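Starting off with a structure, shown below.
Every protein chain but one is kept in place in this view of the complex.
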Amino acid sequence: MSTATEHSEQTEHTDGHEAEHHGLSDKQYIYIALILAALTAIEVSTYYVDFGPFFMPTLLILMVVKFVTVVSYFMHLKFDNKLFTYLFYSGLLLAISVYCGFLATFKFFLQKG
Amino acid sequence: MAIIERSITSTEVFSVATPSTSLGALKRPVASTGWKSWLFTVDHKKLGIMYSAAALFFFIVGGLEAVLIRLQLAAPNGKILNADLYNQMFTMHATTMVFLFVMPMAAGLANYFIPLQIGARDVAFPRINAFSFWAFLFGGIFLNLSWFLGGAADGGWFMYAPNSGPIFSPSHGIDFWALGLQITGIASLAGAVNLITTVLNMRAPGMSLMRMPIFTWMQLVVQFLLLFAVPVITVALFLLSFQRNFGATFFDVSAGADPLLWQHLFWIFGHPEVYILILPSFGVISEVLPVFSRKPLFGYPFVVFSGAAIGFVGWGVWAHHMFASGLGPVSVAVFSISTMAIAVPTGVKIVNWTMTIWGGKLEFTVAMKFAVGLIVLFTIGGLSGVTHSVAPSDTQQTDTYYIVAHFHYVLFGGAVLGIFSGFYYWWPKVFGKMLNEKLGSWNFWFMVIGMNLTFGPMHILGLQGQPRRMYVWTEARAGEGFFNLGMWNMVASIGSFILGIGVLMFLVNIVYTHKSKKIAISPLDPWDARTLEWMTDSPPKEHNFDVIPQVSHLDEFFHRKYETDSSTHSVKQVHSAEEVMAELNAHPDEHIHMPSRSYWPILLALSLPVIAYGLIYNRMLMAVGAAMTLLTMFGWSMEPSTSPDDDFDPPAPGEGGGHTKELSPLG
Partner (left out) sequence: MFLGSECLLFGGLISTYMLYKGRVNAGPQPDQIFDIPFTSVSSFVLLMSSLTMVLAVSAAQRKDERNMNLWLVITALLGATFVGGQVYEFTAFYREGLGFTTSLFGSSFYTLTGFHGVHVSVGIIMLMALVGMNRNKRIPGDRAEVVELVGLYWHFVDIVWIIIFTLVYLIPS
């Protein structure tokens, strides 16, 4: 992921054992929120700035990064039993696959622009 | 689980309880006998019985609807049902059978037996469990109210839009249908969360996932399927309701809508749904076959994984219901292949069951007959299913009686026979008496012969071109000789009567078993069974187990009774069932904690049809219903899952409040 989240992982280790069970400190949460805000700003800028061919990929990647960040840190998934991670992402993957298949039968991905 | 401080001797003496107050107003229910004990129960066993009884009632309703259809089609130019009524009849027959019989029956069996099979004392969220049952019951009643309020739904159980939209289906029937299913959908979702949590968290010590009985495993897969499939039909039903009630244009072709949208959404739900219907019965016979073959289930890991595979691959085949809808060759080819693929795990199961029976010391009790019947009849249905997967041949078969034949063989021959096998197998556990074997035999043969006479000819009817959902047929189109459709329609109708008599025999059997003074209480272990649910009384005590058993094998009960000599591979009985029970209960747990009764679940469930009724007739009522929902949810969340000790008057003073770890039912 981005260097920003790696940084917060380092600070997490220095917090000691209580942090590892209950997650991060308040300061780290604020830090993550600022990152999310910055990512949102980039997203919004696509409205104003012409990204050319990078438009779609940028937005989609940013969307995924924000999604995973909130889920892993705010929803604590990163620190929970691995089983929950499997459960959540498998449900998500199923939903995405099924609905993309559904849209594919409507030739959605072959449309122009 | 949680800790309580109440000695075991007082658990049997609930009648001296003093109810506490909730919100200072109504007292919390504490009755342990009588109708109130059923209305406010949170006990998984009572709920299981209620689920099954309600489902059986709807089975009869659906069966009568079917008989009416067959009466109409027995002769040419039938006059029994006009076209409109006929449409309602086949729609409601299917809806009732699928949503109000098979699904709740499976839920009833799951509710009763999953906690017993995993060595737990109840499910994870007992009040949500009660809510699920009442929501199902009220949803089912709501759905059927339409018969009396202007006509039932008439768009087919798959309710294709735009035909089901306001222009082509102006009566309220479909609104009742959509809203009723939303309510039962909520019940299923809540139940799924409940049972998954129960299985993952509350197994007895030593019971790893791969030591669980297959019935529990199959039900676990089913709950996951429900969890993910119900929201999809929820979306579809919302879109339909918005179109019908608020003028949205989702299925309005003149606004540019795509009629396939409904079909896709429905079948993305619909295909996992049919696996939801069949897997519980697969689980039941995976229990029954080993017991009556005196052999363990062949290939336990294969049966588990094929069940999971069916659940998983089942998501990728939905458009095989839409081969003739103009999807285009690429989509059709993809789904054709995936449909062929799903035959594989099912075949694996059939092989495993057959190998279980092979070389066993077979005892053809009625439960065993039904189980073997399932293997044979489901396979027939499965074979016709394979012919559907070949898209070119499906183009001829679709919307004909050939398809009707297929799904009745798999549903009746599969799901229903499995359920009946479960009835005869587990009746002594639930009620303490065994159903009469002789009557059961008659029950079985009438059902099987009736079923084959009814649905067998439909293969011919279908291939000769008789379409589905046609309310009448004429002599002119009936053909001649062996393929005279008239003759086969008559045979099918006669078959349906024979089938009906078979079901009647089952009911007679129930009455006879319970009314007759001659039938003895069943012994502790009537079938010499293998799994944990048999290590309890019949019927089980309210807290199920005096001591939670320590599990060290798959088929734990079997291993406590028998020892295998590894050199000669012979099996020797070392303990009788009575001895095993005595040893287990030698030191009963001192303090057993059971969740308390509550009236919030039934009240919350009641608020849902109020909202639904309001949507159709009187929008003010919706607000009333919504307020009721909100208030009951609040009341519920403020009530502890177990009432404090000062609720009851124990013989000795309690040792202070227990600390419960039950989460409030938020998710």
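The first chain written gets the first letter, and so on, giving A and B; residue counts start at 1 in each chain.
In this text, a residue touches a chain if its C-beta (ideal position, glycine included) is under 8 Å from a C-beta of that chain, and two chains touch if they have at least 3 such contacts.
This structure is a prediction, so every number in the text was calculated from the model and none was measured.
> From the listed residues B:81, B:202 or B:230, report the one that touches the chain absent from this view.
That would be B:230, which touches the missing chain.
> Considering the whole complex, which of B:120, B:174 or B:192 touches the chain not shown?
Counting the whole complex, the residue in contact with the absent chain is B:192.
> Of the residues B:66, B:214 or B:257, which one touches the chain left out of the display?
Only one of B:66, B:214 or B:257 touches the chain omitted from view, namely B:257.
> List every residue of chain B that touches the chain not included in the displayed model.
Given the touch definition above, chain B has residues 189, 192-193, 196-197, 227-232, 234-236, 238-239, 242, 246-250, 252, 254-258, 261, 265, 630, 634, 637-638, 640-641, 660-664, 666-667 touching the missing chain.
> Which chain A residues would touch the chain omitted from the figure, given the whole complex?
These residues touch the chain not displayed: 22-23, 25-26, 29-30, 32-33, 36-37, 40, 43-44, 46-47, 56, 59-60, 62-63, 66-67, 70-71, 73-76, 87-88, 91-92, 94-96, 98-99, 102-103, 106, 108, 111.
To be clear about the criterion, only the chains that are shown with their structure count from here on.
> Going by the contact rule set out above, which residues of chain A touch chain B in the complex?
Per the touch definition, chain A meets chain B at residues 83, 91, 94-95, 97-98, 101-102, 104-107.
> Looking at the complex, which residues from chain B come into contact with chain A?
Touch list, chain B to chain A: 200, 227-228, 258, 260, 264-265, 268, 315-316, 319, 327-328, 331.
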